[in-house]
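Take this structure first; my questions come after.
One chain of protein is taken out of this complex; the other chains stay put.
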Amino acid sequence: MGRNDIEKGGMSLIVRTIASILLPFILTFGIYVVIHGHLTPGGGFQGGVVLASAALVVLVSFGYRLAENMYKKYKTLYSPLEALGGILFIIAAAIGFSVAFFYNYLWTSRTLFGGTPGTLWSGGMLPIMNIAVGLKVATGFAGVLALFFIYTYRKSEGEKP
Amino acid sequence: MSVIEHTPILTIVMPLTFAFLIPILTAVKKESKIPEVLALVGSLCSLVFSVIVAYAIWSVGKPIVYTLGADVPTIVYRNQEFPVRILLEIDRLSALLGILVAFEVFIATIFSWGYIRDHKRKDKYYTLMLLSLVGMLGILYTGDLFNLYVFLEILAISSYALVAFEYEHPEALEAAMKYLVLGSISSTFILVGIAIIYGEFDSLTMAMVAKLIDEYGMTASLVIAYALFTMGALLKAGVAPMHMWLIDAHPSAPSPFSAVLSGVIVKVAIYIFLRITFSVFGLTNIDTTSVGIIIVGLAAISLTIAPIMATAQKDVKRLFAYSTVTELGYIIMGIGVFFLAPLSVHGILAIEGSVFHVINHAIYKGLLFLVSGSLIVAVGTRNLTKMSNIAKKMPYTTIALIIGLFSIIGLPPLNGFASKWLIIESSFAYSPVTGLFVILGSALTFAYMMKVVLSLYAPGGKEPSGEVGASMVVPVIMMAIICIVIGLLAAQILNKVIAPSIESLISRSEYINAVFNYKEAALNWSGVKLL
Amino acid sequence: MIPPLQYFIALFLIVAGIWAIMLKKNLIKILIGLSVADTGVNLLLITLAYRNAIGGAIPTAPIYTGYEKGMIMVSPLPQALVLTAIVIGVSVLALALAITLQIYRHYGTLNVEEIRRLRG
Partner (left out) sequence: MKEDRRSLKIFGIVFMTILTLIMFLAFMPGIGVRPFGEISYRSVPTDDYYIEHGIEDVGAYNIVTTVVFDYRGYDTLGEATVLFTALTGAAALLLGGRRHGEE
């Protein structure tokens, strides 16, 4: 902690400790919301946003240095991951091509996710689509947030003498 | 069911899949030609599929319905079954415009091969280009109101991003911001209109809404919903008093996308207006005279103000953007004359002229914007007074440009003549006043386009180093050839292509009944005659 | 002439948002107006989903987990539409913010009138 870290965009030790304690809970909750999307309120989008908020917590509390390291490591990854979510969604929709696009083949034939309604193992292609959309939304929003964060920080740094 | 029966959805999903593949494959292998190749294949796929869909519809002669996730759920309403799911409903007009859209994006993608070469962000460019194609095809093929809004937003967001793409020039950013704000307002209008319709009928399927409107008649809230739709669509189209964003946005985009913007995206907004008017609300349920007067008024403003402003422009792309507003005036004028004299002979002639002009304008304005791209690459400037000796150094591009310019002026053997003549003739038949505005617009178009022609031969300025690469010459020449071909075959195209499309646009019962007999209306390959 | 309160609030948000878009000078305020108008439309759609129960009971969300017999549910369709509309609104906002960042870098101001030609 100290002035230097704060100037680098990070926050004080208290905030960072609390953030690192909270982080696993946020992630667990996000994943829970995604995979229980067909049973309880929530779903791919809501869970994805919760997961992306974990990324926001990291960005805000740990600041620019960590964000930049993460960014350098994964900068080629977030856009392909989001696209992968989209492809997964299209594939899930295309499973029903024997009848029509978006036909819920998995449920009507009870092949996969074909259990009793109300259990986790039900809903046909819904869990797959929830996971695909969750992946897409989480990476998408995390990517946008990281982009804004790094862009604004670099700009303010560049303007300093 | 074979794959061929899924062509309506494949037309939309194939380019989407390729758009998703671009970032994945680019991450695997950088500094390669992957984005270009994928974009080319994606747009070619949807071109081929849209031609197949159009061929099937022409041989069946009825609208085609594709139910997404078909089979089980239908609800019974008044002893008639109809699907609760999202529908694709394609009639002849949407199939025709689908081919046009896919073709224009395909040509622009070929042209981009040379224009965007070695750009650092070219993968983003090609992804956005494919996504704009997905948005346009989705709008044209959909039979569901909210789905129309979703695809409108895909189209809009990709357009905003591509207008701002060359942000090294700050005016691109301003133009994109203006476009974004006005586009969002128009989207909000359309969404409120959809909400009102949902509140009235609890249904979003266009054909179902149309049937219910016929049954219960218009209420005050439906009139307001129609007004909101019209306002939103005309704002998106950029008709005269709301044209300021268009003048900034179209020149600021990269030239191939300028061609797509001016050529087809503006027309998609007009398609939304036509579809909402004819198929959802119906001519008998709206006050055609007052709508017609408003539209003719807007057209008259477009036809006078825009060409006068264009004459003063030095920037070649800005001049073409003003010209787009003028041409929109022609299209809107035809539609307005139809509203004022619905279902009369010259009314139908007028709207046929409008739809024909939509196609012709897409071809020659696409050509002109692509040529402006070639000039930017070869000369390095958009200023007409600073170019010289274009004709000598770039012979093929010049020939194509001159064909495009003569076409836009309306010289007889070329395609611009046929559609403009239809609009002039029918608007004179309706009233000399409307005819006068159209003639005025033509005369002013002649004036400012001759300015471009003269500057091609003028000395004193920067000279191009030579002809641009083959990937930039071939599409332009192709467009020029199409200009000539459409001009020569104008009568046949009018009878075989345009007139049936208008017929299916006007016949509302056909559109409604296709959904209630959705099983017969599905694309069934056995019903299609092979030539 | 004021519509029922439930609709009035949604319509007020839409109109206030468009008002801010048209009359405010600061780009960020314009974007806030955009967001407010979006929220208004979403509220309008959600309002249309509500259905009165027959016995005066409060209707529940359309989810069968924890369902008891005799409960009535609100319409699920507008909720799905709102889910879509929210994400679309957020996407437009993200792109608009990206453009705004670039505009601020080039001009050093967010005032619409000071930015050359960017008026209306």
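Chains here go by letter, A, B and C, matching the order in which they are written, and residues are numbered from 1 within each.
Going forward, a contact is a pair of C-beta atoms (placed from the backbone, for glycine too) under 8 Å apart; a residue touches a chain by one contact, two chains touch by 3 or more.
Just so it is clear, the model here is predicted, and its values are computed rather than measured.
Put simply, the hidden chain is in touch with A, B, C once you look at the whole complex. Shown as candidates are B:Ile196, B:Ala210, B:Ala249 or B:Leu375; the residue that touches the absent chain is B:Ile196. Of the listed residues B:Leu10, B:Ile34 or B:Leu68, the one in contact with the hidden chain in the full complex is B:Leu68.
From the set B:Phe49, B:Phe103, B:Phe151 or B:Tyr271, the residue in touch with the chain omitted from the display is B:Phe151, counting the whole complex.
One chain is missing from the display, and on subunit C it is touched by residues 1-4, 6-8, 11, 14-15, 18-19, 22-23, 47-48, 50-52, 61-65, 67, 73, 75-77, 79-81, 83-84, 87-88, 90-92, 94-95, 97-99, 101-102, 113, 120. For subunit B, the list of residues touching the undisplayed chain reads 16, 19-20, 23, 68-69, 72-73, 75, 77, 84-86, 120-121, 124-125, 127-128, 131, 134, 138, 146-147, 150-151, 153-154, 157-158, 160-162, 164-165, 167-168, 192, 196, 199-203, 208, 212, 216, 219-221, 224-225, 227. Not every partner is drawn; the one left out touches subunit A at residues 37-44, 75, 79, 82-83, 85-86, 89-90, 93, 101-102, 104, 107, 113-114, 117-118, 122-126, 129-130, 133, 136-137, 140, 143-144, 147-148, 151, 154, 158.
We adopt the following convention: only the chains that are shown with their structure count from here on.
Under the stated contact rule, the graph of chain-to-chain touches is complete, every pair of chains being in contact. Of all chains, A has its CA centroid at the greatest distance from the CA centroid of subunit B.
Between B-C and A-C, more contacting C-beta pairs join the chains of B-C. Each chain gets one centre point, the mean of its Cα atoms, and the points for subunit A and subunit B are 36 Å apart. Centre-to-centre separation between subunit B and subunit C, using Cα means, comes to 29 Å. Averaging Cα coordinates per chain places subunit A and subunit C 23 Å apart. Across the complex, subunit A meets subunit C through its residues 39-41, 43, 45, 117-118, 137, 144, 147-148, 151-152, 155. Residues of subunit C touching subunit A in their complex: 61, 63-65, 83, 87, 94, 97-98, 101, 105. Across the complex, subunit C meets subunit B through its residues 14, 17-18, 21, 27, 30, 34, 37-38, 41, 44-45, 48, 75, 77-78, 81, 84-85, 88, 91-92, 95-96, 99-100, 102-103, 106-107, 115-118, 120.
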